[in-house]
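Have a look at this one before I ask anything.
Just one protein chain is left out here, and the rest sit where they should.
Presenting chain A:
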Amino acid sequence: MTLIQAVFALLAILTLGAGLLTVLSRHLFHAVLYLILSLVGVAGLFVLLEAEFLAGVQVLIYIGAISILIIFAVMLTRGMARNPGPPLNNQSLAAAVIAGLFFVLLAPVIAGFPWPQTTQGVPADAIEALGRSLVDPNQFALPFELASVMILAALIGAIFIAREKR
């Protein structure tokens, strides 16, 4: 096992273990903390995949913004945190069977498929090419602008929905 593979195994265990604790932990606040740990693991896997920009964005957006938003929601619904009750509903066994069966079906397909493998490395200007392709009219300029309109609509909608009605 090479060093890279050892690092991969560590990050994979971190991601999956924290993910599992996210869906299983009794206290919602602990679940958020485990979610953050799992997102850190995914960011590390992005670094291993040489997608440094995405790793940075993952830390900024997911760990910096979305998890803070979730912590706010947990704090604002504190009545639930005081009296949590059972964290899982009565169909949790069936859910576990379905999720496990899904993985059991996926895993042999993934492991058995002869994936083509390129020997190409990531070009040195990959981040510059990514930035240019986002504003290039022939590539992703339109989806990029649509995404910004969508996120504006989502923000206005969120403010409108969560606002105190008189």
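One rule holds in what follows: a contact is a pair of C-beta atoms (placed from the backbone, for glycine too) under 8 Å apart; a residue touches a chain by one contact, two chains touch by 3 or more; residues count from 1.
Simple rule for what comes next: contacts and distances are computed from a predicted model.
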{"item": "Chain left out of the displayed complex - its UniProt protein name, from \"NADH-quinone oxidoreductase subunit K\", \"YwgA family protein\", \"Phosphate transport system permease protein\" or \"Tryptophan synthase beta chain\"", "value": "\"NADH-quinone oxidoreductase subunit K\""}
{"item": "Residue ranges of chain A at the interface with the undisplayed chain", "value": "2, 4-5, 8, 12, 15-16, 19-20, 22-23, 28, 31-32, 35, 38-39, 42, 45-46, 48-51, 53-54, 57-58, 61-62, 65-66, 69-70, 72-74, 76-77, 79-80, 84-89, 91-92, 94-96, 98-100, 102-103, 106-107, 110-111, 113, 115-118, 120-123, 126, 129-130, 133-134, 139-140, 143, 147, 150-151, 153-155, 157-159, 161-162, 164"}
